[in-house]
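I'd like to ask you about the structure that follows.
Every protein chain but one is kept in place in this view of the complex.
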Amino acid sequence: MITLENVTKDYSLGKGNTVHAVRGVSVEIGAGEFVAIVGRSGSGKTTLLNLAAGLTRPTSGRVTFDGVELWKLTDTQQSYLRNQRIGFVFQFPSLLPTLTVLENVFLPTTFGSGGNHAEARQRAQELLVRVGLADKLSSYPRQLSAGQQQRVVVARSLINHPEVLLADEPTSNLDERTEGEIMELFHDLHTSLGLAFVLVTHTRQLVSAGMRTIEMADGLIVNGTAQA
Amino acid sequence: MSLLQLAWKNISGNGLRSWVVALCALLVAAFALFSTLLLRGAATSLELAAARLGADIVVVPEGAQTEIEGALLMGAPAHFWMPQQNVEILATFPGVEAVSPQIYLSTLVGASCCSVSEMFMIAYDPDTDFTVRPWLQKQLPGGLGLGEVIGGDYIFATEGEDGILVYGTLLKLKGNLEPTGTGLDQSVFFTLDTAHEVARISETQAEEPLVIPPEQVSAVLLQTKPGSDNEEIAVEIYRSVPGIYPIQSDSLFSSSRTQLKSLLNTVVIIAALIWPLAIVLIGMVYLMAANERRRELGVLRALGATRRFVSQSLLAEASLLALCGASVGAFLAVLAIYLFRKLIMTSLGVPFLLPAPGSLALQIGIGLLLAMASVFLAALLPAIRISRQDPAIAMRE
Partner (left out) sequence: MTKILGVLMIVLALVLAIAPGFTDCESQGKTLTTAEGKTVSMKCHWTGRAEIAAAVPLGLAGIFALIGRRRESKRFAALVGAVSGLLAILFATTLIGTCMSASMYCNVAMKPIILAAGILAIVVSAALFFAARETVPPAA
């Protein structure tokens, strides 16, 4: 589904200093797979995720989504692809503070192809019920705990029926128990919806059986299979 | 949820930043509208007052130019005299079609015989007059009789139903004129006969008698033949007749016009200073927004918002803020001009007239547009710049 062919990503820090975040990585993520990318901080795992999602342009190499090369698309086309087929869960609190929980969840439908407003609200409500926050529809993010906020983010990531969910250290700010709840939610969604999952984490503890693991260090894959 | 709804919600949640932008829009709109209303109002008032005089040339005694301007513009009573025979002399000039004398008087200050203090009074000759009658006709088809006056907009009867006490004589106030925004609003008009009658009665009835020097007039109004060169005639008059000064109606309010011009220049200079400053300030505020909301906007891009959506939503926010701020600014400007117009007039020394509703609406519209355009321009570059940021970089710590 998502293929990275020999991609590199360099960041220039000025004065001739360059950071080689990812150096020539090739990897394939198949439909319905649960892939964990592990490594220490600075190993390039977040950058790899961003490259896979088209959130940053590779310095060299190709990124394709279902055979379509991402960087040959226009900004509108790329954004549409992200909107419809990829869901995101970030490490930091990513809800818009000025919108209610419900509004946050159906926010992605604002950028889509229009579609039915009532339908979107309905689906958002259902998703919030699914993640266990049925009573918080009109609350504002600041009224929710960190764990609850992340659950809203998960609900948001599913609003447009994506094919893959990309999660960048989604539980690193949470306590152990909430972390477990979120991981359980992920596994539940993986099995029931058949979604592909790419989970970036620095904690090996979150990796369980049934997950394909890719280990990164210093911008390269050092362990794990590049293909499904 | 539409782009505008999202923009509105973002504004409500963004406290200080939103207030700064709205305040800038408020100030730009208020300043622009206030100054245009003031300047246009003053210009209109001068035009109207000059038109009301109806004379092509006003002849006054030499040295009385500023006094008559003060009288007509501010209602400050004027006292000057010249020989009555000037009237006949002036009538003989080629190019002069009609002449009519006027006498300028004023009531006493705080005297019991006069119910209005320091009121400027204009006595005209109904037989030869051509300035008062035209606008008087519209209101009083019968004209003014003996003992009757017509007052400017501010004059009201203080004795009984419609009477004003002047030097011990009860005069009947037959009506009021439309406002001109000048001193004419505080003046009364009556015939020469009435003037002489009041003078006669005042000898016994008033603290001080009203003295009208015999065989003297204050000013002579001239109407020139159509197509004549008024300047030429004025110059000729000045050269030939001693002790007088002819004023063309265009230059009648010359010192006020100069005042107005310098006021205009001051306004333009202030505008030239604040406007760029306001734009730069707003631009800076939006640039700061770039950094503060960097992450949030990166998330929007990740969720599928195009670059265009991001820049449009930022501009929508700016425009909404501008609209709110500018509307309040316009409201405040109009309120201030309307309530404080007398104070403005006396402190700046220019006359002023409020514009008609149509013209007012137009000026408000322009003020709003100017403020909104300023904010939009200021936010344009920052908005585009923010939208082009690499989402991954934007979301980094």
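So that you can tell them apart, the chains are marked A and B in the order they are listed, and the count of residues begins at 1 in each.
Basically, contacts are C-beta pairs under 8 Å (C-beta built on N, C-alpha and C of every residue); 3 or more make two chains touch, one makes a residue touch a chain.
Keep in mind it's a predicted model, so treat the numbers as computed, not measured.
Q: Please identify which residue in B:4, B:51, B:146 or B:335 touches the non-displayed chain.
A: Answering carefully, the residue with contact to the hidden chain is B:335.
Q: Which residue from A:2, A:120 or A:144 sits in contact with the chain not drawn here?
A: Of all options in A:2, A:120 or A:144, contact with the hidden chain holds for A:144.
Q: Taking the full complex into account, find the residue in B:240, B:262 or B:346 that is in contact with the omitted chain.
A: Considering all chains, including the one not shown, the answer is B:346.
Q: Who touches the missing chain here, B:8, B:130 or B:154?
A: B:154
Q: Even though one chain is hidden, which residues of chain B still touch it in the full complex?
A: 19, 116-117, 154, 156, 158, 186, 331, 335-336, 339-340, 342-343, 346
The rule is short, and it goes like this: only the chains that are shown with their structure count from here on.
Q: Over in the complex, which chain A residues touch chain B? Could you list them?
A: 47, 50, 53, 55-57, 75-76, 79-80, 82-84, 88, 90, 92, 94, 96-99, 103, 106-108, 110-112, 117, 156, 160
Q: Contact residues on chain B for chain A in the complex?
A: 1-3, 6, 9-10, 12-14, 295-296, 298-309, 390-393, 395, 397
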